[in-house]
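This is the structure I want to talk about, given as structure tokens.
Every protein chain of the complex appears in place save one, which is left out.
As written, the chains take the letters A and B, and residue 1 is the first residue of each chain.
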Amino acid sequence: MSSKETILNSIRENTITSTIKLPETNIPHISYENKNEKYAAALASVGGNAVWLEDGDINAFVAEHYKDTEVIASTCKEFTNETIDANKPNTPHALENVDLAVIKAQFAVAENGAVWVKNPENRHRALYFLAKQLLIIVDKNAIVDTMHEAYEQIEFNKSGYGLFISGPSKTADIEQSLVIGAHGPTDACILFV
Amino acid sequence: MKIGLFIPCYMNELYPEASMATLKILENLGLDVEYPTEQTCCGQPMANTGCAHEADELARRFLKIFKDYDYVVAPSGSCVAMVRNNYAQFLDGEEGFEHLKTHTYEIVEFLHDVIKPKSMNAKFPYKVGIHNSCHGHREIGMASMSERNLPEFSKVKSMLSLVEGIEFVTLKRKDECCGFGGTFCVSEDAMSAAMGLDRVNDHVNAGAQIVTGVDMSCLMHMQGVIDREKLPIKTMHIAEILAGDL
Partner (left out) sequence: MGHPEAAEKFIANDERMHWHDKALWFVREKRDLAAHGIPEWEELRRVAKQIKTHVMSKLDVYLEEFEENAKEKGIHVHWAKDAKEHNEIVLKLLLNRGAKKLVKSKSMLTEECHLNPYLEENGIDVVDTDLGERIVQLREEAPSHIVLPAIHLKKEDVGTTFEHFLKTEKGNSDPTYLTRSARVHLRKKFLNADASLTGVNFGIAETGGIVVCTNEGNADLGASLAKLHIASMGIEKIIPKIKDLAVFTRLLSRSATGQPITSYTSHFHAPVEGGEMHIIIVDNGRSKILGSQDFKQSLNCIRCGACLNTCPIYRRSGGHSYGYTIPGPIGSTLGPSKDLSANKTLPFACTLCASCSNVCPIKIDLHHQLYKYRQHVVNAGLLATKKHTILKVAAWVMKHPSLLDFGGKIARKIVPIMPRSILYSSANIWGKKRELPKFPKNSFKELYKQHKEGKK
């Protein structure tokens, strides 16, 4: 018998719980009067910052806020001042020295400061974690209240990779002292356009 | 209404005053109370140590003694929790068990839920810290727990608030365990004592003169720590405060 069969048989032999219905997961949930405000507060609490860009000029924003940044990669076509093409190298290791990655997110979640990032056109997902700083561009109308609405928009019918990012990487593994910047970016800015 | 007074075995032996106070509260309310003298132990120490066989025998004995009362009332959240939540394993289906299970009350809970007195005719001009004994607190639900996101309430505080002159202190940890834990107090004695000291210190630091609660076992344990460490505080069973025994 294969291990698969052994395990499945053991499960079948041992299951004593009679089947109960899978519950509705989209339960009545909190909604925020001012989603932007809640989002900004939630993101701040996890060490990130949110900015609403009035004129939509991402190039200008980067020029102003990331002045001395040398290596800039982008997978966001609204931003055109990248210094390297993140999709060009054949291995992600080449992105080791990226100072700023400008990427797109599909929507933001007010309750927890997260953004949903799934960019099939981005060749190397390592970019999200190798870059020193992250600038994530989100449509200003794309904020949902909670994860319930978030998952209404997420599917994986095809293979791929997607993730929620909530602020910069962090750790509190040494005496519960919060340190921003563990293995991933040390800074994360969400730019609503 | 005929009430069977259930006095935990160790309270009968060691805490006659708190037990008498319980009786007095019920009698002062004009209730018909009887203490069946053949009662001993509900079996909790055995059950909590895994000795199901021994607990089973005592549970059966308990049912026989108490099944004909309209209510069973005890000055202990822990022993009531035993009857209400743990007896089912031994007594499910036995005649009179459903009634016993649903009509056994801790004294404060009984006052709060069943009798609902508007006043208590008691004075207690002291600063009091409430020890929320775990079994009364979480097993039989005498107050909202800090873990849950539900509306706040406390049957203990509601009843104590009827006492004139009483003042409550605010603890840093309002419902942490004192470490008594039944046979835990000797099987993990170092841990038990350390937890007890931490709990007492929370009350001392909050400025309490008296620690009160619904379980004498927790209070006995904390008093043991208080006496050893000579701390400026003492414990008192809640029945003694509510009975007006100054």
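In this text, a contact is a pair of C-beta atoms (placed from the backbone, for glycine too) under 8 Å apart; a residue touches a chain by one contact, two chains touch by 3 or more.
Since this is a predicted model, take the numbers as computed values, not measurements.
Chemist: Pick from B:Cys134, B:Val156, B:Leu171 or B:Ala208: which residue touches the chain that isn't shown?
Modeler: Checking the options B:Cys134, B:Val156, B:Leu171 or B:Ala208, the one contacting the hidden chain is B:Cys134.
Chemist: Of the listed residues B:Gly4, B:Gly129 or B:Gly179, which contacts the missing chain in the full complex?
Modeler: Candidates B:Gly4, B:Gly129 or B:Gly179; residue touching the omitted chain: B:Gly179.
Chemist: To test your reading of the contact rule: which positions on chain A touch the chain that is missing from view?
Modeler: Given the touch definition above, chain A has residues 2-4, 6-8, 10-30, 42, 45-46, 92-93, 96, 109, 111-114, 123-126, 128-130, 146-148, 150-152, 154-177, 179, 181-185 touching the missing chain.
Chemist: Touching the hidden chain in the full complex, which residues of chain B are there? Just list them.
Modeler: 7, 9, 11-17, 19-20, 23, 35, 37-41, 43, 45-52, 54-55, 57-58, 61, 86, 134-135, 138-139, 145-150, 173, 175-177, 179-198, 220-221, 223-225, 227-228
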